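Only one protein chain is missing; all other protein chains are in place.
Moving on to subunit A:
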Amino acid sequence: MAATVEAPATASTAPIPQVVARRVDPEPKGWVSWVTTTDHKRIGIMYLVLTFAFFLLGGIEALLIRLQLSVPNNDLLTPQTYNELFTMHGTTMVFLFVVPVMAGFGNYFVPLMIGARDMAFPKLNALSFWLLVAGGLVFYGSLFFSPPECGWTCYSPLSDNDYLPSGGVDAWIFLIHLTGLSSLVGAINFYATIANMRAPGMGWGRLPLFVWAILTYAVLLILALPVIAGAVTLLLTDRHFGTHFYDPGNGGSPLLWQHLFWFFGHPEVYIMVLPGFGIISEVLPVFARKPVFGYKAIAASTVVIAFLGLLVWAHHMFATPSPSLVLIFFMMSSFLIAVPTGVKIFNWIATLWRGTIEYKTPLLFAVGFIGTFLIGGITGIFVAIFPVDWQLTDTYFVVAHFHYVLMGGAVFAVFAGLYYWFPKMSGRMLGEGLGKTSFWLMLVGFHVTFLVQHSAGLEGMPRRVYEYPDIRDLAVLNMISTVGAFILGLGILVTVINVLISVKRGAIAGPDPWKANTLEWFTSSPPPVNNFDTVPRIRSVEPMKDIRRQVLAQTGGVVSSAQPTPVEAGRMAAHPGADA
């Protein structure tokens, strides 16, 4: 077969790169090799498995919350259990699922997409994973004594020792420290990797959009995490060492906590959704068979959103005693974010426009993401107008809004990424039938759950109440929401089953099942330990397209079933004599 492909004569004239000769150790086996691994791909997979386990835990907590709220004046759960549940649900989803799941995809795909053999600091990479495990263990360990009950924001003074003396809040504080440290070392690693280890020819203008998103995610983490680490340390010393940072009786301020928390907490929202934007920007062009529309605009808007995301934290605090000027500043800065976000959405739609769209599951999730995230973005404008926010904040309208952003945004993107990249990670395709079933159940379930919550909030239902009176339409709205939550849960379960089946019995994927354009598809599925035997010289933002074109030119454009696929041919061309 190799005879049909001309081996490159010299490096300068040949379009196909030279072989990098290198002996590669066989892949180690057994659980010890997993625990001690520093391979970014294995760490990425462990990240994904762990975070999806937390996702399921957080989902079960959510279903219990919805069960309790299904009818007015319900007494299924005690107020204490209820407060513990929403605290664990929020904390789990933010700190143990959405943020680290993005690191999971990042770990696996950033080195592959930029043509590197591993992350810059492989051992630091392993450390970041094990710190996440430690954070999860410490937090869920509190189940055996007393879980925290102050919500994922743990506002002082409620989180002070006087009101919640149990160890749950301390477990929460250590979770923030451990997962924060995990994300911080991970972020430094991403930054170092992307800045230094790109394949030859991959300038900043040729960086895949997912890598742009992870780079921005890393920078935001590096800027925001030290603030929350400091804030929870102050809380810890307030609780146990007699300091009074948040105690108004002794010169401290509960508002200080809110400012510090949200200075981290709002960028955190973008930390959660920006990598999702990156995934969408990778998936859409592949299934529309078009280049992404406005590459520079999408990359630039990612950076602009991150910058503005650092300037809007006090829009979570519109109901606190604040001067008008502060309110106006934070309203205007929040408005500004809508512009680059809108630019992204328009660019994605323009990417689909006049394409030839293939309805594979990753595309469905990506389109579902755009449609859903748009609603979250629009309701974001309502809560940014501070007089309007005085009616909406701390109600179910806000609960609906941030679920549209985080579940409709980040989670749909994560599922798009899962269906898109599963073949690369496992070598097998996820089932399309189950995938589509899962998508439709999730889409319908999601909107049934959260759309009506806007109305519940408008009718006066505050957040974090374990029961509500039977007034206005609250009973019927909550019942609809609970039914929707179970449909959504079923949809997620279908994907879990799909993964469990496909990992052993899925169709063999081959190196490039989607005919995608980025570099991770220029290696076998799953990739070998060293990722690439050779790395091509990058000449555009779509290196695989260039390679296919080269191979087609070399083979004279004759493609028959007996001939290798362009990718295989490209790889064989890079190994003259390997098959001979």
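As a convention for this text, a contact is a pair of C-beta atoms (placed from the backbone, for glycine too) under 8 Å apart; a residue touches a chain by one contact, two chains touch by 3 or more; residues count from 1.
By our rule, contacts and distances are computed from a predicted model.
**Q** With one chain of the assembly withheld, which option in "Xanthine dehydrogenase family protein molybdopterin-binding subunit", "Hydrogenase", "Cytochrome c oxidase subunit 2" or "Indolepyruvate oxidoreductase subunit beta" matches that chain's UniProt protein name?
**A** Of the names offered in "Xanthine dehydrogenase family protein molybdopterin-binding subunit", "Hydrogenase", "Cytochrome c oxidase subunit 2" or "Indolepyruvate oxidoreductase subunit beta", the one UniProt assigns to the missing chain is "Cytochrome c oxidase subunit 2".
**Q** Any idea which of A:248, A:433 or A:528 touches the chain not displayed?
**A** If we include the chain that is not displayed, A:248 is the one touching it.
**Q** One chain isn't shown here. Among A:395, A:438, A:478 or A:518, which residue touches it?
**A** Within the whole complex, the residue contacting the unshown chain is A:395.
**Q** Which listed residue, A:240, A:296 or A:549, touches the chain dropped from view?
**A** Reading the full complex, the residue touching the unseen chain is A:296.
**Q** Tell me where the left-out chain touches subunit A, residue by residue.
**A** Touching the missing chain: residues 79-80, 83, 149-151, 155, 157-158, 163, 248-249, 253-255, 288-297, 319-321, 324, 331-332, 335-336, 338-339, 342-343, 345-347, 349-350, 352-359, 367, 370-371, 374-375, 378-379, 381-382, 385-395, 454-455, 458-460, 462-468, 471-473.
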